[in-house]
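Read the structure below first, then the notes.
Note that one protein chain of the assembly has been removed; the remaining protein chains are unaltered in position.
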Amino acid sequence: MLNMTPKEIFERKALRINPAKTCQPIGALYASLGIHNCLPHSHGSQGCCAYHRSHLTRHYKEPIMASTSSFTEGSSVFGGGANLRQALKTIFQVYDPEIVAVHTTCLSETIGDDLPSLIKKAREDGIIPEGKFVIHTNTPSYVGSHVTGFSNMTAAMVKYFAKKNGASKDTINVVPGYVEPSDMREIKRLVGQMGIKYILFPDTSDVLDSPQRARFSMYPKGGVKIEDLKDTGSSKITLSLGKFASEGAATLLDQMCEVPYKVLDLPIGIAATDRFIEALIEVTGKEPPESITDERGRVVDIMTDMLQYFHGKKVAVFGDPDQVISMTEFLVHLGMKPVHIVTGTPGKYFERRIKEIVKGVVDNPNVKAFGDLFLLHQWIKNEPVDLLIGNTYGKYIARAEDIPFVRFGFPILDRIGHSYFPTVGYRGAMRLLEKMLDALLDRQDRDAPDSKFELVM
Amino acid sequence: MLNMTPKEIFERKALRINPAKTCQPIGALYASLGIHNCLPHSHGSQGCCAYHRSHLTRHYKEPIMASTSSFTEGSSVFGGGANLRQALKTIFQVYDPEIVAVHTTCLSETIGDDLPSLIKKAREDGIIPEGKFVIHTNTPSYVGSHVTGFSNMTAAMVKYFAKKNGASKDTINVVPGYVEPSDMREIKRLVGQMGIKYILFPDTSDVLDSPQRARFSMYPKGGVKIEDLKDTGSSKITLSLGKFASEGAATLLDQMCEVPYKVLDLPIGIAATDRFIEALIEVTGKEPPESITDERGRVVDIMTDMLQYFHGKKVAVFGDPDQVISMTEFLVHLGMKPVHIVTGTPGKYFERRIKEIVKGVVDNPNVKAFGDLFLLHQWIKNEPVDLLIGNTYGKYIARAEDIPFVRFGFPILDRIGHSYFPTVGYRGAMRLLEKMLDALLDRQDRDAPDSKFELVM
Amino acid sequence: MTAVIEEKRRDIDFDIEDVVENIIRVYPTKVAKKRRKHIVVRDPSEPQEIEANVRTVPGIITQRGCCFAGCKGVVIGPIVDMIHIVHGPIGCSYYSWMTRRNQGVPREDGHYYLEYCFSTDMQEDNIIFGGEKKLRAAIREAYEIFKPKAISIHATCPVGLIGDDIHTVAKEMSKELGIDIVAFSCEGYRGVSQSAGHHIANNGLFEHIVGKDDIELDGYTVNCLGEYNIGGDAWEIERILDRCGIKVASTFSGNGSYTEYRRAHMANVNLVQCHRSINYMAEMMETKFGIPWIKVNFIGVKATSKSLRKLAAFFEDDALTEQIEKVIEEEERAAEEAIAPYRERLEGKTAFLFVGGSRAHHYQDLFRDLGMKTIVAGYEFAHRDDYEGRDVLPYIKVDADSRNIPELDVEPDPERFKPRKDPEKLKKLKEMGIVDTYEGMMKDMGSGTLVVDDISHFELEYLMKELKPDIVCSGIKDKYVIQKMGVPSKQLHNYDYSGPFAGYKGAVNFAKEIDMLINNPSWSFAKAPWEASPLIKGALIIE
Partner (left out) sequence: MTAVIEEKRRDIDFDIEDVVENIIRVYPTKVAKKRRKHIVVRDPSEPQEIEANVRTVPGIITQRGCCFAGCKGVVIGPIVDMIHIVHGPIGCSYYSWMTRRNQGVPREDGHYYLEYCFSTDMQEDNIIFGGEKKLRAAIREAYEIFKPKAISIHATCPVGLIGDDIHTVAKEMSKELGIDIVAFSCEGYRGVSQSAGHHIANNGLFEHIVGKDDIELDGYTVNCLGEYNIGGDAWEIERILDRCGIKVASTFSGNGSYTEYRRAHMANVNLVQCHRSINYMAEMMETKFGIPWIKVNFIGVKATSKSLRKLAAFFEDDALTEQIEKVIEEEERAAEEAIAPYRERLEGKTAFLFVGGSRAHHYQDLFRDLGMKTIVAGYEFAHRDDYEGRDVLPYIKVDADSRNIPELDVEPDPERFKPRKDPEKLKKLKEMGIVDTYEGMMKDMGSGTLVVDDISHFELEYLMKELKPDIVCSGIKDKYVIQKMGVPSKQLHNYDYSGPFAGYKGAVNFAKEIDMLINNPSWSFAKAPWEASPLIKGALIIE
């Protein structure tokens, strides 16, 4: 397994090997699915859309509906305007969405298609029916990562819809970040239990975790409603979870509608969730019900009860920056030592933040934004770890180096559960604790000689 | 591991090896913890109480408070009446419970202590303070199993408290069976979401999953209230989940207060949960909210999406009879083949029921009530399985025979999660599906040659 | 238990033409006109034409991918011992990383890169200022770290547009490093589907790698062309051929090896499995080296036997023929016995098949082995010859989208051209249908069945509702759409992470899996009981 990977690290400047990220459009597509009655549309070659749909399908094991402008060589010469017009015509007639959310690709970006004008023209020409919407965002694949694409499409929702309707309401906006439907559902539950009115966007719950009822629905019942997106401009405040995935929408709302905002870490782990709840208290004056404090206490109970299995263990973590930041903090709070931390998404903030988190706990942490799994694997070869945390691609490293492995982040292609059970919030923390313990204890069980095989752990 | 176990099966009539059950009192103790402000009391030698507390502590990783009559040789000669009186005196003064729930042991049963008289006398003599309660049940260790003890103590709650107050109310009684706090919480959630008023007893949620808040509370906030136990006699109907653990209380309520009842299987797996919801509909006329139907649909979605990993796999299951019955049915519905099924609890119904469930799916199933793990292991040696499901003791067989293993039932001494995440209801089914898939897929990953190591599963 | 379906299956005599017209009616007029030509109701009494290999209308939700996917994803990616560098932004390389399940094993020299993903991960400045420099640096780094025998370079969409000359980079770096470096201009927008990429990949392989190493091969040797070793298919085929006494010299391109391709021209004959993706290679090798090709189908018990008999007919060796017949006899018996119990439960069930450029044809044979009928079939990226047979080739119009895919100018190699048969014999074998010929999918489909090229999501959903198939075989993008309708779906691109399905043992695997998919009890739970039927009182009480 991964036998060609040498231990010696050769510094690379040009060659990416085994990436820990993918390109913007897939993130935009995913965000679009978080709008009710929306058909995401990929403005580029057919392959982009096919790849994104396939990849998201493998992750969710759910239908991922999206259309494409199906560029051919001609479009790459003359621009994709005609393709988009034809696409919108076909889409509204055949698939009847309420909204089409267009994202660009490296092809249409390189060509330089002017989406705002194209959409405006389509509207003028009656290609977009009355009461229907087309929004867009620019997602050049050669900038940022899938997280950037998610962030851009989320910001586009604000850009196209947010309106300030006068007096600020009680409602708060929550931008949940590039997380699972289960996570969005859990964030809604937490905010709801505090008795706070909220608009959460995007919202893929009830879209990408839809039931089997022998009935296919092109547009499942979930997703943020356009009415609600309009109202975001009148909310009291925006809480954006995850700087990389959610800050864009918040700042735009502030610029457009003067909705103030706080950017928080994704509420993964005990402290980050605490900060989320504290922020909710702070901005609304509402107190969490005892049930939330109890859930929190159960997390701490597991932490204190099982600390011997966590304490001092070395961990390698990779994934998307917002996830990895919160996860790294959680690991530190468990007494673990995150020694190698990688995200594929570029961003100096990531490295600075991680170093801050592990300060005093790990002396010379290996931290890299815009890194890749080949590097991570080499780091691990040079300094082995007790646990690897990351997406499905991590399993190759885990197998090569025989390391317990916890699947976390995007994508998870080889197990189910991530879309149904949250990793955010206190419940999510419980799940993560269980997953990590299972991995560590299974390993202890596997490696113990008969005489040290424990009944009680 | 378990190297002394031969493949050849020698029929035993007297020697129990590696039991799949334990004795009544621990079940009674557990049930008692499901009453608010209750101190369970073990009427027998100190060791019983110590063993039960230790064992439950290992399972829950929570304080398990209970007192004992501390029999010595004298008590075994003169009876334990004096011990009980002294105990009640001490308990009410030092530990101040609202109620003491006494269960007997094989010792006090063999001696023949007359608990009702002793309690009556104690009450008359002012040893039981005003407004305080002492209840009891007989739990001879040489009859039935821990499940019987649970059932008996649950029935005792009825016996001591249930009153018919005239007109039947809207409320229904739910007897959840010998399940986890997480399960009781989930059953309450399901019934509550249907807008049904209920009394659930016993109820160990918020007792045995209490938060870490740097504050010990002898009587956590959970548990069924005595007021509610009184009201059970006026409920519309009793739904008893699990024939072995819950039928007793229901029939007693019927006899005492003419509350009709239905005995259902524990709502584990899709069909048993369906029957539970249907029963709720039937007895209350209320419809489940869409959110429940959706949860159900998600379970089916996982089932249909992942069926290739379940279909045709041979499984060995052991545990408590109510759990094993529902689990076996669930396995059959997944297309699996439960070939060896054992419970330690005696009961012909079990064997009959299991054979009914696996009919047409497994030709000659090995089914045994009043069986043990030694026999199960021998069966497995003779017909290997792809998956083993059972409590922590199963891990020895799993290791010996190198079988993927899912922890399910009581006790789970070496992993956390069972007390926090339900296995009942649709959410529970999702958890079980995830657990089984993890076990099966981890094994596939482990055993695959590099060339067959799958990215997507 | 079978799949839950909302309504009853239609009567067998209902008018399929009506169904087609109803589908078409939904499209905008122009689109409807186009789509109508892609749908054929089979009437075996007359020759039928189908539109294929033309642009998908923008906005249509299609199964198709792009040229890059066909070149790097399908044909070149599976070569295990080369480093395949994708030149472009990260996505294309990322998405084609281990996702096709082309299985492989390292050879003795250890070079094995299937688990790796290499990309230049172009950033904005590379797009603005050009990416050649980064590409060169990436190649040097790859060489520095891995010392590979050969490298391929694959262009993604922006590369052509910004004018990076990857072929010159390849040539120069090849010289600098002393290893083969082959560039593929497989930008996603080329052609109308993956098909363009296949062609480009064939060209590159043929021009730069095949036929460079004249090592003599012993015994009867074949190349397996158009076999991608999904789920280990190639290994099952190898096992069978091995038993017959025939060696596989190389496979294009499942578990493919650069080293083996260099001597592929030394084999006796080429076996063509996936006609669409590899017929270019077969033709070019015949022209240049004199190797005839045999269209085979190792999917299905009978189909496998038939393919083996073609080989017997080709080699004309009594001992070999006898051995082949022995193998057929033994393997068929074992397979059919193993299939029997599944067939019993599957007999009469119906299937839809939408996959590839040959599989929708191949798997009909296998379904026939199971007693099942394929009632709708179609290809994702095929050409007319894949539907109508190669006789139609001279009549296919080359449109603007296909014209840009280069056709290589191939001549017999002055030294290496060796005819395997004398021309007369070869002609006779061709007339017998043994070599150099393929009759296409449609001929094998009965009256009233439907052929749909490049089926759209809408058409699929509509046809499922109308025709109530018991199973639909398609790809990952459709799988859960189909299943959400309560109908099981088998992925025939990646085999649902299972396989092999080729050969005799593969057929048994397939039978088992189709039975499992259709007959697993899970489907019966799709409706909640409180939705499906009124409650039966009393049934709940156990006393």
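Per-chain residue numbering starts at 1, and chain names A, B and C are given in the order in which the chains are listed.
Everything that follows uses one rule, which is that contacts are C-beta pairs under 8 Å (C-beta built on N, C-alpha and C of every residue); 3 or more make two chains touch, one makes a residue touch a chain.
For clarity, every value in this text was computed on a predicted model and none was experimentally measured.
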Chain not shown, its touching partners among those shown: A, B
Contact with the hidden chain (one of A:Val158, A:Val332, A:Ile354 or A:Leu440): A:Val332
Residue numbers in chain B that touch the chain omitted from display: 1-4, 6, 10, 12-19, 21-23, 25-26, 41, 44-48, 50-55, 57-58, 60-76, 83-84, 86-91, 93-95, 105-107, 109-111, 140-143, 145, 210, 212-217, 344, 374, 393, 396
Footprint left on chain A by the chain that the document does not show: 243, 262-265, 270-271, 274-275, 277-279, 281-282, 287-288, 293, 296-297, 299-301, 303-305, 307-308, 310-312, 332-335, 450-452, 454-457
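Everything below uses one rule, namely that only the chains that are shown with their structure count from here on.
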Per-residue multi-chain contacts in chain B, two or more chains: 293, 296-297, 300, 303-305, 450, 454-457
Set of chain C residues in contact with two or more other chains: 99, 115, 480, 483, 523, 525-526, 528, 531
